[in-house]
Structure formats: C-alpha cells, structure tokens
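In this view, the complex is presented without one of its protein chains, the others remaining in place.
A and B are the chain letters, set down in written order, and residue numbers restart from 1 in every chain.
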Amino acid sequence: MIFLFTDFGAADLYVGQVKTVLLQHAPNVPVIDLLHAAPAFNVKASAHLLAALTAQIPPGSVTLAVVDPGVGGARDAVALNADGSWFVGPDNGLLSVLAARARACEYWRITWRPVEMSASFHGRDLFAPVAAAIAHGEFPAGKAEFSARLRVDFGAADLGEIIYIDHYGNAFTGLRAQGLPRDARIVAGGKWLNYARVFSDAAAGGVFWYENSLGLVELAGNGCSAAEKLELKTGREVGISA
Amino acid sequence: MIFLFTDFGAADLYVGQVKTVLLQHAPNVPVIDLLHAAPAFNVKASAHLLAALTAQIPPGSVTLAVVDPGVGGARDAVALNADGSWFVGPDNGLLSVLAARARACEYWRITWRPVEMSASFHGRDLFAPVAAAIAHGEFPAGKAEFSARLRVDFGAADLGEIIYIDHYGNAFTGLRAQGLPRDARIVAGGKWLNYARVFSDAAAGGVFWYENSLGLVELAGNGCSAAEKLELKTGREVGISA
Partner (left out) sequence: MIFLFTDFGAADLYVGQVKTVLLQHAPNVPVIDLLHAAPAFNVKASAHLLAALTAQIPPGSVTLAVVDPGVGGARDAVALNADGSWFVGPDNGLLSVLAARARACEYWRITWRPVEMSASFHGRDLFAPVAAAIAHGEFPAGKAEFSARLRVDFGAADLGEIIYIDHYGNAFTGLRAQGLPRDARIVAGGKWLNYARVFSDAAAGGVFWYENSLGLVELAGNGCSAAEKLELKTGREVGISA
C-alpha cells in the first residue's frame, strides 16, 4: 500500500497527477489518501499530525509525505524506514517527529533525479517515482545514499499547539493524551476546558477536551464548532493545567 | 463493492483511515465514495438522501453509512439487508427510510466489538470491519443477532424539507418527483417555483424545480445558485401547491 499525506488539496488538480505516476510505476499497489489538507505553511504542525497518523499505517507500507513550501530550493529529498514502514518526502522536518518517536529508523538521502523535473512539483516528478520504486522493492539501488540523520529535526516531544482543525470545527493539538490525567484542564483561546469521554457526554453546545481517535488531545464541541467558539487557528498555543 | 456514505468530509482525515481498515480486511473489494458531505447534524435529511441514492447502488453490494452525532453513547450498531443489498451503520434512523421503502428487509444488531475501539470513530473501528466481513460473506457468524426492527424509524414517507445543497447551489428536497404533476408548483423560501425539464429550458438566471437524477424534486437555477437566490439551507421546509 502507498499512503499519501500532503497539502495538495483533495479538490485540486495535483493528487490526480501523483496517482497517475504511481499507477504507471506501481500498477498493482493500492493507493490511499490519508490527507491532502495538511497545514500548508506549517511544516511543524504537519509533522506532528503525520506522526499521530502513523499508528494507523500498516507496517511494510510506503507513505509519500509532501508539505514542501521550499520546493525547488536547497532542501534535500529523503526516504526513511521507521519501524518497518517507509516514508518519502522533503528533508524539512516533516518526517522528523515520526522518526524521532520510532523505536528504530534508517535514513537515505535521495540522489536520483528524473530526466525531466518541474521546479515546483517534486511530489509528482521525484517523490512519486521513488515511492513506487520502494513499493516494488527496488530501492535504494542507485537512487539514494545512506545517511546518519535528517538535517531538520523537530524531535519527539509533544507540541503545545493546534495542529489541525477538521470540518466539524474540532481542533487537534500536538499533545498526546496517553498518561494525561482526566482531571487535567486544557487552556486554549483564553478558556479552560474540562475532559469528556465522548461528544454525547458533554452538554449540547458545550466545549471540552477528549482523547481523539489518533490518541491526541482534541478540543471539541457537542453539536457545535469548537474552533469557532474558541477562535482557534492552526498554530495557536494550547496549555495544560496539571 | 463497498460504498461509503458519511459526514466525514471528503477533504478530511477520516475517510482514508476507514479505507485503510477496509483494504486490510477486504483487500480485493473495490470501495466507492458515494458522499462524505451528508448533513452532519441532521440524521433525518441524511436518511432521505441515502434512500434516494440507494437506487444507484448495485444489488449485492455493502454500504457503510455513518452520520452519527451520538457516537460513543447508547445507540445501537446495526446491519440490514434491503432487497439484496447490505447497509451497516448506527441505529439512529439513518438506515430507516431506505429500509421502510424496501420490498423486503432483514435486521441484525451488531454485538461484536473490536479489541480496541475508540470512543468517537466507530466508522473506522466497528463499522468498517463489519462491512468488510459482510463483503467476504462472513457475517453475521458470531458478530450479530437477528432483530425484528430498528429502534429509530423515520418511516417511508417523503420529507418536505431541503435535504442537501450541492456545490452548484442546487437544493435537493426529500420529495420524490415520480407521480408529481408537471404543473405543480413548489414553495420554498417564500417563493413559488414552476417546473422545467432541464436547466437549459429555464431562463438564464431563472429558478425552477425539476426531477433530478436521483428522482427527487430539486430546486435549481440556470447558471446561478438556487440556494443563494432563495436563501435555502438544509432542513428548510418546502411545500407543494397541488
């Protein structure tokens, strides 16, 4: 399986072009869209979101991850194997949180370049052929050199920020919920939020925090938009009372 | 084939997780996104929209239907076979309109639970594995008990409301057009609308009603947004003059 995690926009004309390349190079490998609405200009938030999603990705698969505002500039292209799963993308920190949290991780700097490569769409021209080659077991032969580490590394620690807001208006934080006591309170947008196990346990129109299905602290509203009520945006700071 | 009908948002990070589970449990079964923009907090409107879409679903397929504001609460999980097609989802009325309109329908209450189940994402953790099992012919062995009926049942009757607004601004009603005389007029947003067979039969910028491709009365504009012109929202009442 090949997973896609990008800021290309689910409704835009970029994903189809990436899939066309994947289908030509790896015809029998299923491709799954994890997310194409990763925060476009916030690589750190995207890195934390991808790290949280990694638990949903079956071992042995390949993830093409592109949030790449510096495309065409000096940043490197990398592939890494974290606990048996492959990740391909820019060396701008995007892959660094999941790498830092893995039990074991190996890194390759991608040296291969296609004959024709656009300046702005490496997802299609560079990362997709490499992801397909990995899915076929043809990597890294002649395409990459082993590397000791990533150049940009955000580390394994949690991020006390809003990293994603879904279409219901629920706000994901970069805080992992495991180990956080249920009487902890979360502060965001100047308001203190209490814990609820699930939406229907909160009052109608009430805002609360809970452990979401990715294991993150999420700020949510029962039948309303938490992001609107608290005036939250991606990148906004959040804190823990405890 | 497995069909998906949800309020998860086509651009959000939920559909990919459901598909990952389906691909792991039912690797060779094609999955088709029917709609991920079902009215999130209006189960009744969603139920009528799903019932209208059911005619497009080939017999023998499985539809995973999730519009589930009460997830994690007391509502049951159900599977039903309506005229040879399977539907899996919450027992909150979502499946009840198509069931009431079917010539024959059988019900099962899903008793199986996964080892790990999030409180908020039963689409991924509960309904997807059950849908995959049905697609493999392994249901209901040990996973469900036969049931006489649904707990929440909206019945077979039409719904005189706007149930969906598409991206062109055309407004679907819960009224079936079959049998409705073409000289009937529809009232919505305080305006009376006449019938037109198709967009190009109406005046440019004109608003009219017609029988849409799902067999429903739809309020539409030729080259304009009917929803904007009539200030329509999902849930808004509509009436028939006749």
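Miscellaneous remarks
Here is the rule we go by: contacts are C-beta pairs under 8 Å (C-beta built on N, C-alpha and C of every residue); 3 or more make two chains touch, one makes a residue touch a chain.
Just so you know, these numbers come straight off a predicted model, no measurement behind them.
Among A:W86, A:F121, A:F139 or A:F154, the one in contact with the hidden chain is A:F121. Among B:L23, B:A40 or B:I57, only B:I57 touches the chain that is left out of the view. Although one chain is hidden here, its contacts on subunit B can still be listed: residues 1, 3, 9-11, 30, 32-37, 49, 53, 56-58, 164, 166-168, 197-201, 210-213, 223. Seen across the whole complex, the unshown chain contacts subunit A at 9-17, 19-20, 23-24, 27, 40-41, 69-73, 118-121, 124-125.
Operating definition for what follows: only the chains that are shown with their structure count from here on.
Annotation: 30 Å between the Cα-based centres of subunit A and subunit B.
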